[in-house]
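Removed: one protein chain of the complex. Kept in place: all other protein chains.
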Amino acid sequence: MTPMLRAIVLRLGSAALTLLIVSSLIFAALEMLPGGFAQATLGQAATPEAVAAFNKELGLDRPALVRYLEWLGAAAQGDLGVSYAGGSGSARRDIATLISDRLYNTFFLAAYAALLAIPLALALGISAALWRNSWYDRVVNTSTLAAIALPEFFVAYVLIYCLAIKLNLAGALSNVDASTGFFEHLKKATLPALTLTLVILAHIMRMTRASIISLLDSPYVEMARLKGTRPAKIILRHVLPNAWAPIISIIVFDLAYLISGAVVVEVVFVYPGIGQLMVDAVSSRDMPVVQACALIFAVTYVGLNLLADIMTTMTNPQLRYKA
Amino acid sequence: MTRQERAQADPLQRRRIPISGVAGLMVIAAYLVVALFAPLIAPHGEAEIIGQALLPMGEGSLLGTDQLGRDVLSRLIYGARNTIGIAALTTALSFLVGGSLGLLAAVAPTWLELALSRIFDALMAIPYLILALVLLAVFGRNVTALVVILGLIDSTRVYRLARATAFPIVVSNYVTAARIRGESRSWIMFREILPNIIPPLVAEFGLRFSFVFLSISALSFLGVGIQPPTADWGSMVAENKTLIIYGSPAPLLPAAAIALLTVSINFVLDWLVNKAGGKQ
């Protein structure tokens, strides 16, 4: 096996193990409910008989391990269980159907923001490193330093206040549904996407600049200078290829952040994504929905990190070519 | 060395505190004063209704009243106390748990270190806010749960830093020397390693605080963090959010209060990091 293949197989195994642990943690959350799931769903006033009947109906009287494996198996096949919002009496909704549209919306928003933010952040980061200590660098640096610390809802409300209310350029709310067309969706998702862009742009840009600058002291960069290489070429040819690994990790970290950071933004813009669903489920303590959402977030997060690891491995010549 | 000599000695280092750093320090100081002396500064009580609901700015009070007729200025002032206090408590818990477990993992036998790191890695694989939401759904929405839950989640980051900082020290020559001298594990942990990991951990405190502070505000904004009638900035934004549609900047005030503090902390940290970097 080549070193690269081995590294990739190792990472796959590690990601699978992480997912197993994460899913058991999420499953365990239900077990930790004070008073149990039945009481939480039926309310404090439920009689012991009602609780027992509820548990028997859902199979909650069986061992936790059996239920965990069933839950995991079902989730792997796309069956995420049913929602109990509104107690046992009201109609139970299938979570997978509840989630699918919203999942699309959330990924739509995240992809939109990523497409705006990543190219811009890389361009800003590389140019700031190139012209470091110039006025341009200082302005970009200070403003991103500030932007990085802003809460999402602050950015969101400032954008709403300025762009939607005062300038009337866009709608303040992003109410889309399954019937919304693609371009209409794009238009309505612009303000939330801009908000997320501003939030991750600063982070990616700063890390890109920092990874480049940290390599400027390395002996091979000094060597390049002593070979009379042009400053721009030093950055692009000698520094950037070695800076990719940290930059990729940062981009993926921020993509993962986009998915979960979307929670707040979705709530602000009343955008029907999975984050908003999860917040509602937390408020009503609708545990199956909370678990399903958390599992989806975790799978996405682990998957993205795996992708970053594999990409980093592939850009490393020491793993690509054996010594 | 006089100041001027020092300036001449080092033209490459930023000699003065940058303006952003000075401003940041002043803002942080002001926030601390407001948080500590909230009852003395606030014109009205935290939950006191002083008049009609939704009075505009300048009428009856400097910043008007909220949807229940409470004084917005007073609630902002009490909010400083609540939000900053809870965030500080949470960060302290995070460092206590994460720092000691990270140190333990660095000197523990391999199996224990592996087990601890696996669990912490898995916890870190669930996004911060999402894990907080799950746990808040389980344990309910109260301040104690919030502090414990966020403190524990944040401790995963501190754990990782403490372990990463302690690791090179554990295999360093001076710890090797201590081991073959026959020192006990506690001596190695507390006398050899701890003094060397405290400085980087202290430097991290500001950053973690700012992160915890933002997370608490976000959770309160989502309605699952600090609960009414306790005044806190995140929930104040949420309470007034509908007003923005009518062109009122009301929800921007508490949001700006949060932003100003975290931006100031970042400016000060940036200056401190640059200063430390310049020394080496």
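Letters A and B mark the chains in the order given here, with residues in each chain numbered from 1 onward.
Everything that follows uses one rule, which is that a residue touches a chain if its C-beta (ideal position, glycine included) is under 8 Å from a C-beta of that chain, and two chains touch if they have at least 3 such contacts.
Here, contacts and distances are computed from a predicted model.
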Name the chain not shown, per its UniProt record: "ABC transporter ATP-binding protein", "2-oxoglutarate ferredoxin oxidoreductase subunit beta", "Sarcosine oxidase subunit delta" or "FtsW/RodA/SpoVE family cell cycle protein"?
"ABC transporter ATP-binding protein"
Counting contacts across the full complex, list the positions on chain A that touch the omitted chain.
217-220, 222-230, 233, 237-238, 241-242, 317-318, 321-323
For chain B, the residues touching the chain missing from this view
9-10, 12, 172-174, 176-183, 192, 195-196, 279
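The rule we apply is simple: only the chains that are shown with their structure count from here on.
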What whole-number Å value describes the gap between the mean CA coordinates of chain A and chain B?
22
Quick one: which bits of chain A touch chain B in the complex? Just the residue numbers, please.
17-19, 21-22, 25-26, 29-30, 32-34, 142, 145-146, 148-154, 157-158, 160-161, 165-166, 172, 256-257, 259-261, 263-264, 267-268, 278-279, 281-283, 285, 287, 290-291, 293-294, 297-298, 301-302, 305
Please name which positions on chain B make contact with chain A in the complex.
20, 118-119, 121-123, 125-131, 133-140, 210, 214, 217-218, 221-224, 237, 241, 244-245, 247, 249, 251-252, 255-256, 258-259, 262-263, 265-267, 270
